[in-house]
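First the structure, in the form of structure tokens, and then the observations on it.
Complex shown without one protein chain; remaining protein chains in place.
Presenting chain A:
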Amino acid sequence: MQEWANQLCENRQFGSKMTDSKYFTTTKKGEIFELKAELNSDKKEKKKEAVKKVIASMTVGKDVSALFPDVVNCMQTDNLELKKLVYLYLMNYAKSQPDMAIMAVNTFVKDCEDLNPLIRALAVRTMGCIRVDKITEYLCEPLRKCLKDEDPYVRKTAAVCVAKLHDINAQLVEDQGFLDTLKDLISDSNPMVVANAVAALSEIAESHPNSNLLDLNPQTINKLLTALNECTEWGQIFILDCLANYTPRDDRESQSICERVTPRLSHANSAVVLSAVKVLMKFMEMLPKDLDYYGTLLKKLAPPLVTLLSAEPELQYVALRNINLIVQRRPEILKHEMKVFFVKYNDPIYVKLEKLDIMIRLASQANIAQVLAELKEYATEVDVDFVRKAVRAIGRCAIKVEQSAERCVSTLLDLIQTKVNYVVQEAIVVIKDIFRKYPNKYESVIATLCEHLESLDEPEARAAMIWIVGEYAERIDNADELLESFLEGFHDESTQVQLQLLTAIVKLFLKKPTETQELVQQVLSLATQDSDNPDLRDRGYIYWRLLSTDPVAAKEVVLAEKPLISEETDLIEPTLLEELICHIGTLASVYHKPPSAFVEGSRGVQHKRLAGSAGSGESVESPDTGSAAGVSEAPPAVIPSQGDLLGDLLNLDLTPPTATGPPPAAAPGMQLGAMDLLGGGLDSLMGDESEPLGGDIGGSPAMGAGFGAPPAAMPASFNAPVSGGLDDLFDLGGGVGMTMGSYTPPKTVWLPAMKAKGLEISGVFVRRSGVIQMEMTLSNKAMSVMSDFAIQFNRNSFGLAPAGPLQILTPLSPNQTIEAALPLSTVGPVMKMEPLNNLQVAVKNNIDVFYFSCQYPISMLFLEDGKMERQVFLATWKDIPNENESQFQIKDCHLNSDAASNKLQGSNIFTIAKRTVEGQDMLYQSMKLTNGIWVLAELRVQAGNPNYTISLKCRAPEVSQCVFQNYEAVLKN
């Protein structure tokens, strides 16, 4: 036999090496001829060897069907081993030689009567596998006998054979009454027979959805549950899968089934465990949640799932895919088992990735620290793919668990410091998402990101970085340079980067119109003229048209507020999840697709749904079965009320200034920029008519109209808002009373309506009899009523904080304006701001939260008791080192020294002494800030010279600049 095997190997090698096909066929013929001779030999051993050789050739794909009659001749033997080999051959070739197969029928029928149960079963089994129509009628009689055979081995084989026969000829099976016999076998004494009968019936029932074949009622369920305890593991799987299709009548029945299925959870065969999990997950829906048993069951589900993770990697992977579903449906089962999902270094990569996914799903505030530490560890591993996914996972954690966002960002920054190229790139992509989720919160990291600009070489990271630069252009000083550097190799970039670059530069232009005009023209012409990518070209044209027709609208569109992203985007849709839960432990749960998506349609695939606990009596298929609770609601979408804003814009342009507020400060400049663009940019575009692209533009009527319209509209839209704004400013300035001679600047617009969905806030800071107040005018320029106002400050240099809530008690109806005064205290949290007197404010109403920042005059903070004793002043002046002194010039001030002194006194700047040296008045002044810092000043006023010189000394020299600005403001008004 050894020899023969070697020969087989040699033959195969020989065959595969041969290239001369002619020679190859002749050898083959010779080989078959040889085999034929051996098959007809008288010696049993030789026959057996020959059949083996035939089967070996069959396996490697050679056609040995020509030997059919010779092999069938060997069939009549009492040697079981030879018989099996011949049957093996028959099963393979009967289909291609149906006429010849009939030759074998007699032997089959005879074998079915054999004394040896092994031979009886073998014959029935093989006959069923010969898928030839003609043979089936001969099969019926033997099959009927075998179904009632005394030996369970034969019966169980016969049970499966019914399913085989049904597949070939369904009508025959029904006519012969095999189905009833099969149903009787469910009550067989041998559990193996029961299991096979259940399997066969389930399969037949699947092709007749309405046949009620597998009539599951409490009695049969009881039989199945009894057989469950006795039969082999594989039989248990059939039975459990069958049970999963049953719908219990009430919660008591489902509890009793659950109780009897639960012991299967500790089985060594993972398929049994998962089938049991499926039954339990399904029947659990029926149980009332307050039942003690429900809690017990939940606890019992965790250990078997955890055990699966110590199996072979293939099983682990399949188990993880299923756990992923279970975690989404019932996170409580595994919420304490985070540790088992930690990645082992020797897990295959596909297992690692699945584990990561589940870790994120299980992440919560309670375990986030542990998870982040673990993820950070992964990010330093060697496997690049895995490291990338780990970095992504950190980002997803930040988005999922809001409280952890800060920690996640700092972890990402740590990772960026490693300077490992792919880690940095991935981190930047992730930070972009974090910015989307938490706008205006972590912008401090932008500087760090910009440092790594050079090292980005992957399109996704470059695109993300460009997006960040464009989005926060106003906070990045050299945004234009950064973007320009990308522009150099524009045509070598991938489409993703090109599109992002285009958008970012347009954003930058809308934010800083004056400096970036050239840049935007450059990118627009690159996108529209030199690119053959239709997406890029179209987007370029859209921006161009927008910018040239209506820059305000362009701002609306390009800088529109983006809907917040949430972690729900990667969750499976609830209805699909419900269906997949019904298919736990099947391929559907591995693909995460419903079976209908990958199983051929003919096998009646029903969409299974979970039964709700409310509808305990309803059938599973019933469409109105109460879908289970806990289905997540639609994520809150932030949609800016575009209609209102449009109306608002129209108002701005057309109606007299009385009803409208001033436009955003940037608007006039921006429109000027746009006009230039119209002049220069368009001409050059129109000039290129000879190119196909140019022709394209000319041919488009919409384009022409877009170009033609703006010049006419320009003067109107340019003049109206500006004059309106000025009037308004003047109005407001006059409206606020000037008290006690202290200087109060006019109100300025802090929050333009455009940025805040119709809410406009203008305001001013005043100090009245020792109390700092923030006086605000709130106007509703939207169409809907606003209410529920609230205000909050970010930490700031002097700890300013609202001393009470914002007193706006009545809702603000459209076009209404309301005045509000907010008393401020100086005991809030302190953080140094740049500039020092910058204040970041958040205002909330029923629509959204808006952020703006404003600067308060530092005189707000000068205390009434800021007059120093002369001696103290002298001592302090000397005490403060000279490097803390700063000098400023105040130009064009025509007050004499006394008038100045009086005026300053109104702002709590006290003159302590006055000296006159050579016609120059020197005023020595002091002031005290709310946080106890003293500022000393020497003001020199020379008669006839409108320029004052001021020297400031203070222990905290940072405030000098602010104080000087305040002097200037007070003295000039």
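In this text, contacts are C-beta pairs under 8 Å (C-beta built on N, C-alpha and C of every residue); 3 or more make two chains touch, one makes a residue touch a chain; residues count from 1.
Definition applied: contacts and distances are computed from a predicted model.
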| item | value |
| --- | --- |
| Protein name, per the UniProt record, of whichever chain is missing from view ("Transmembrane channel-like protein", "Response regulatory domain-containing protein", "Calcium and integrin-binding family member 2" or "MHD domain-containing protein") | "MHD domain-containing protein" |
| Candidates A:Cys146, A:Ala163, A:Ile257 or A:Leu929 - the one touching the absent chain | A:Ala163 |
| Absent-chain contact - pick from A:Lys43, A:Lys95 or A:Arg915 | A:Lys95 |
| Among A:Arg125, A:Lys512, A:Arg545 or A:Lys757, the residue in touch with the chain that has been omitted | A:Arg125 |
| Identified contact with the non-displayed chain, of A:Ile32, A:Ala50, A:Val72 or A:Leu85 | A:Leu85 |
| Residue among A:Tyr350, A:Tyr438, A:Phe852 or A:Trp877 touching the omitted chain | A:Tyr350 |
| Touching residues (missing chain, whole complex) on chain A | 1-2, 5, 8-9, 12, 52, 55-56, 59-61, 80-81, 84-85, 88, 91-92, 95, 118, 125, 128-129, 131, 156-157, 160-161, 163-164, 167, 192, 196, 199, 203, 232, 234, 237-238, 241, 268-271, 273-275, 310, 312, 314-315, 317-319, 345-346, 349-350, 353-354, 385, 583, 585-588, 590-591, 595, 598-600, 603, 605 |
